[in-house]
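For this depiction, one protein chain was excluded, whereas all remaining protein chains were kept in their positions.
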Amino acid sequence: MENVLSILFSLSLFYVSVTSRVKGYVAVLRFQGLILSVLVLLPFLKNFSIFGIILPITLLLVKVILIPSYINKIILDLDIKRVIEPTIQQIVFLLLVIATMIVIFISSSVIAQSTELNVIPFASGFSAIAIGIYIIIFRKKLIVHVCGFLVLENGIFLFGTAVASELPMMIELGVLLDVFVVVFLMGIALNKIRSTFEGFEVTDLGRLKD
Amino acid sequence: MDILQGIISVLIILGFAPLFIGLVNKQKAKLTGRIGAPILQPYYELQRLFKKETINANTSSFISRFSPLLNFVSLITAAAMLPVGFWKPLISFNGDIILFAYILGLSRFFQILAAMDIGSSFEGMGAAREATFALFAEPIFFFTIGSISFISGYTSLFDIYHSIQLDNISYEVFIVICSISVFMLAVTECSRMPVDDPNTHLELTMIHEVMILDNSGLDLFLYQYSSYIKLFIYTILEISFFYPFSQQSYLVGILIFVFGSLVLSLALAVVETITSRYKMKNIPQYLLFATAIGILNLLIYTFTK
Amino acid sequence: MNSLLNSDNILFTSAFAIQFISIAFLFIKDQHKALFAANTVLLIGLTLGLFSTISSALFSSAEISLQSIFFNFIRLDELGTFFLFIIQLVAIPTTIYNFSYLSHYIEENRSIKSFVIFYVLLLISTQFIVIANQAILFLVSWEIMSITGYLGMMLEKEKEEVQKGSFYYFAASHVLIFILYIMFFLLHQQTGSWFFSDYHLSFSTGIVVPIIFILSFIGFGIKAGFMPFHFWLPQAHPIAPTVLSAFLSGVIIKMGIYGILRTYLFIKPVPEWAGWFILIVSIISAIFGVWYALAQHDIKRLLAYHSIENIGIIGIGIGIGFIGSANNLPAVEVLGFGGALLHTLNHAIFKSLLFIGSGVVYQNLGTRNIELMGGIVHRAKYIAILFLIGSVAISGVPPFNGFISEFIIYTGFFKTANELKNFYPILMLMFVVGLAFVGGLAVACFTKVNSIMFLGSERKAVKHFYTSIYDYISLGIFALLCIVIGFYPQPFVGIVNKVIVSNFVSSHPSSALINIDWLFFTIIFSIIALGIFFLFLLKGKLEKKFGKRTSPAWGCGYENINPRMQYTASSFADELNEISKSVLVYHKKVEVSNTAFPLPSKFESHSNDFVDSKIVLPSYKFLSFLVMKIKFLSQTDIRYYIGFILIIITIYSLIAFLW
Partner (left out) sequence: MLGFSVLILLPLLTALFCYLIKNLRVQYSISVFVGFLHLTLTFIVFLGLYHIQLPTFFSFDSLSKLFLLILSNVYFWVVLVSNTYLKRHVTSKAQEGKKYYFLLLNFYLASNSAAMLSDHFGMYWVTVEMTTLSVAPLIYYYRNEEALEAMWKYLFVVSVGIAFAFIGILFLTLSANGTSLQGKQLFFWEFIRSAKELNPIWLKASFIFIFVGLSTKIGIAPMHSGDIDATSNAPSPIAALMSGSLRLTALIGVMRIFEIIIPTSSYEFARTILIIGGLLSLFTAFVFMFKVNNYKRMLAYSSVEHLGLITLGIATGGIAFVGAMYHAIYNAITKIVLFLSAGNIHSKFKTREVEKVKNVMNILPKTGWLFLLAFLAISGIPPFGIFFSEIKIFEGIFFLDNPLLLAFVMIFLLFIFINMGKIFFMMLYKKEENETTTTQFEGFDIIHLVSILLLIILVAIAVSSPDVIYQNILNVAKDFGITLK
């Protein structure tokens, strides 16, 4: 079951790497959030506990509803151009992504022999991290950077479930809260940037140098 | 007894210095086919200057009144370190060779100052030349007398000359060449031809004469007298090389002294007759040449011995 | 080890305390009063210190037992005490000169309080350096000395040259402190202790001790100003306030010498190459130092170069001492180190005298360029005389103290040649000639300085020449010391000998230093002095008889001579500078117009320092050029920031895999 979800997750990564519309990113984020919340729901299904339910629900709340709609709101308010102009061709980017994912999957399966961990979530989480970074590096729009960061976060989350970490729930919630506040702050910053600079391109932020 | 001999030798130097210069001038005149002034002419000169009134340039300061005295006294002190006729000099102790060199340096220091004191560019010219050439003359002294002292291990002029033994040939050669460089040194220091021409009065070509251009009367008297003494001092430095021929017998020593000074005066006269003054800018080369002789000579000696 | 509260300790500590207290008096509002009070108290402290120093170690045998007070952090052995003696001896007249010097600044209503604070701290830290017995204390006092010296230089901080020159000093002192760190780490590693008294190493043990020796020579050599580490010195000394440059040249660069000697005490006996190494560096420093000096027009810069020359002479002495200790010849050792130490004392005296003299002139003429001076002797005769004494002394000409120490060094040469035959005589002779050459150059240089500054007629009209009593007092003390050491060197030679015999020469000390016929000097010099005196009287009489007058100088028929026709400094030194153009980086610029109506023609000459202009600055420029080439770190795009994270993680992981 987990593996299926993880594979769906990885497919979403392919989509995110080819889509050229900002809305696409948001949709992907929603989708990934959904997958993650289902993932954390699974153990709850086995043994019911009132505390167990809190995390999935907050996850759903934050990752599926709040953050994506918040980003949508920003996009609407600041009427950002909906299409992104990548710095390299989509196809090259896709190839890069595929290559990375292959490497990650193989290496993680190699690692899996030494230490027991379920490969698929591990690998897909890791590739999500890599692709988040790629998005940040190869895209110009700041809003897309934010999305990339969120993809990275999702990857980490998946990864975390994969390595069966016993992070206490309180901490998980703290992490979620942090991520949310970060995105919130970034949103505010984007607003300011809108009012201060002319564009949203990262290239506009070039004042600070020696 | 030593003290007495020392005093006598100082007096001898003081007494005969003018005579020597007179001798040189006379012979020079003869060689150039003139009759020339009498040998005792320098004495008359001094006497004349002694009676004249002293005139100082009104830009001058205490330096130009003080310098002649110091010049004279320090030259006498230097003279008091020299063996005459192989008598033990008045002042003789370990290391007096350095004192000797530096006393002459002292006199030079103040002579240059006195020249600059006038504030006229002629004296300045002379002073600058004096400073420059003296600088190159210094090494010659150390490469000749100094080298002998290093070889013999004595540091007092008297002992140094005392130590000269003309037994092996290389040492003789060494000594002879040393005496040649000392002669060149003497020519420089006492501002004779070919470095300087004491007789012309064209300031641009003079070193020593131009420095005392504005002195007169007693000051000039002291300057002249000390220059005579200086020449005689260097003559004695030269002659002393030949004392070893006198096996400690004073008579022979004195003979050598007299004979030697005659020969040297003749030599000076000859040199001054046949050579002409060098260009000012060539003089350092000339001095370095003398130095080079000294070094080469020393090397040869140390490595043939 | 006598009791804590013996008179020596009390005197000693109270001396420091009083010096320190003097700072408190600067809280007086009125600057004149504050300066007077602080300076007086400082003087009292210094004098007490001098007394305690003299009474403690040099003359009597009473050792100050400060170990028990400062837990062995402080020790007064003979070497330290000798340098303490030098410091206090120089500091007293310099501080006296402060009275008149700083009052000039107060009249320009400039605040001098901070300067006085730094000056006091400088004195105290310098004294602590020589009595420190522990590495960290030594380094701390050393740094404080450097930094207070720097801050003191900033008295006229608004001047461009001051900022530049003082920064040279600042940077150089930082370089050398790093070198000293390494040196002391090595010493610590070898002995496992931070206390000087535990440092006894021998050269035979491995490579470490030679490294220590080299490091110490470089580190302390930078401070002392041996060539080629001297480049900061001619930049820093001219721009410092006169009081400070007197103290810098007189004392602080001697701390470098102290350091070298101290290190020698840790690692003695040294092998012979060390001696030759120092000899060669020193003779180079001596010759080129004085030669550079000859080419300068800035009087304080000139004196700074002379400090380099004299450091060279001191170094020669040290070199002979090393050779002596290498071949275990106590006589040579005694002569070499003796010459070095005595010359250290002498140079401290006459260099401070010269700096203060030049300071007095600078205060009145407002320029340091000697080409604009002249004829001062007619204004202030006694300043001229005092300065002349200093010049004669520094040229190593009898009958003053400079000659004495150089004489000892010459004797050292002769001794070395005698003790070790074969090829030594000729080598020593070379050095003798070199030293004689240096002497000749010094004579040329100082005849130039004196005649251009003081003699002749005024090149630039001087309105009034103001000298205060304090100038005469401080200069007078120095001049008196020059004369005394020159005419009657026995006691000072005795001190030096005591220092060496008790610290340096381990085996069967020799009395070569004392056995020099010092009496002869006293006699000869007094005879010369008396002779001159009597001749003077005689001449006076005769001039009464035959008449005496003054008349204008003979202009070779040309009537109206004006001051600008006098021989200038550059023309005086020209022939010598021409010879060594390339090394001196000596430039001449002549502009003569050949038009029908000639315009005024120009001539100027100046000499840059070779090491500074050809090595230090270019290498710094080259380095900054290289660094400017490095672009990849200075990205402004955030994507690169993220990229760096990725890259560095990959690199580290690679390292992890290859581990």
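Each chain carries a letter (A, B and C) given by its place in the written order, and its residues are counted from 1.
Criterion: contacts are C-beta pairs under 8 Å (C-beta built on N, C-alpha and C of every residue); 3 or more make two chains touch, one makes a residue touch a chain.
Just so you know, these numbers come straight off a predicted model, no measurement behind them.
*Asks:* Could you tell me which displayed chains border the chain that was left out of the figure?
*Replies:* A, C
*Asks:* Write down which of A:V38, A:V103, A:V119 or A:L205 is the residue touching the left-out chain.
*Replies:* From the options A:V38, A:V103, A:V119 or A:L205, the contact with the absent chain belongs to A:L205.
*Asks:* Looking at C:I136, C:L538, C:C556 or C:V592, which makes contact with the chain not pictured?
*Replies:* Here the residue in touch with the unshown chain is C:I136.
*Asks:* If the hidden chain were put back, which of C:V175, C:I280, C:V585 or C:L617 would touch it?
*Replies:* Checking the options C:V175, C:I280, C:V585 or C:L617, the one contacting the hidden chain is C:V175.
*Asks:* Suppose we count only contacts with the excluded chain; which residues of chain C make the list?
*Replies:* On the chain C side, contact with the omitted chain comes from 111, 136, 139-140, 143-144, 147, 154, 157-158, 163, 167, 170-171, 174-175, 178, 181-182, 185, 188-189, 623-624, 627-628, 630, 633-635, 638, 640-642, 644-645, 648-649, 652-653, 655-656, 659.
*Asks:* Give me the chain A residues in contact with the hidden chain, please.
*Replies:* Residues 111, 114-117, 129, 133, 136, 142, 145, 149, 152-153, 156, 159-160, 163-168, 171, 174-175, 177-178, 181-182, 185-186, 189, 192-193, 196-197, 205, 207-208, 210 of chain A touch the chain absent from view.
By our rule, only the chains that are shown with their structure count from here on.
*Asks:* Can you name the chains that touch chain A as well as chain B?
*Replies:* Chains in contact with chain A as well as chain B: C.
*Asks:* Hey, which chain is the most central one here, using CA centres?
*Replies:* C
*Asks:* Find every residue in chain C that makes contact with two or more other chains and list them.
*Replies:* none
*Asks:* Return the residues of chain A touching two or more other chains; collapse runs of consecutive numbers into ranges.
*Replies:* none
*Asks:* Applying the document's contact rule, which stretches of chain C touch chain A when the two form their complex?
*Replies:* For chain C paired with chain A, touching residues are 634, 636-639, 642-643, 646.
*Asks:* Within their complex, state which residues of chain C touch chain B.
*Replies:* Within the complex, chain C contacts chain B at residues 374-375, 377-378, 381, 384-385, 388, 392, 395-399, 403, 407, 410-411, 414, 417-418, 423, 425-426, 428-429, 432-433, 436-437, 439-441, 443-444, 446-448, 450-452, 454-457, 516-517, 520-521, 524, 527-528, 531-532, 535-536, 539, 542-543, 546-556, 561, 563, 565-567, 571-576, 579.
*Asks:* What does chain B use to touch chain C in their complex?
*Replies:* So the residues of chain B in touch with chain C come to 50-63, 66, 69-70, 72-74, 76-77, 91, 93-96, 98-99, 101-103, 105-106, 108-109, 112-113, 116-125, 127-129, 131-132, 134-135, 138-139, 141-143, 146-147, 149-151, 153, 155, 203, 213-214, 217-218, 281, 284, 298-299, 302.
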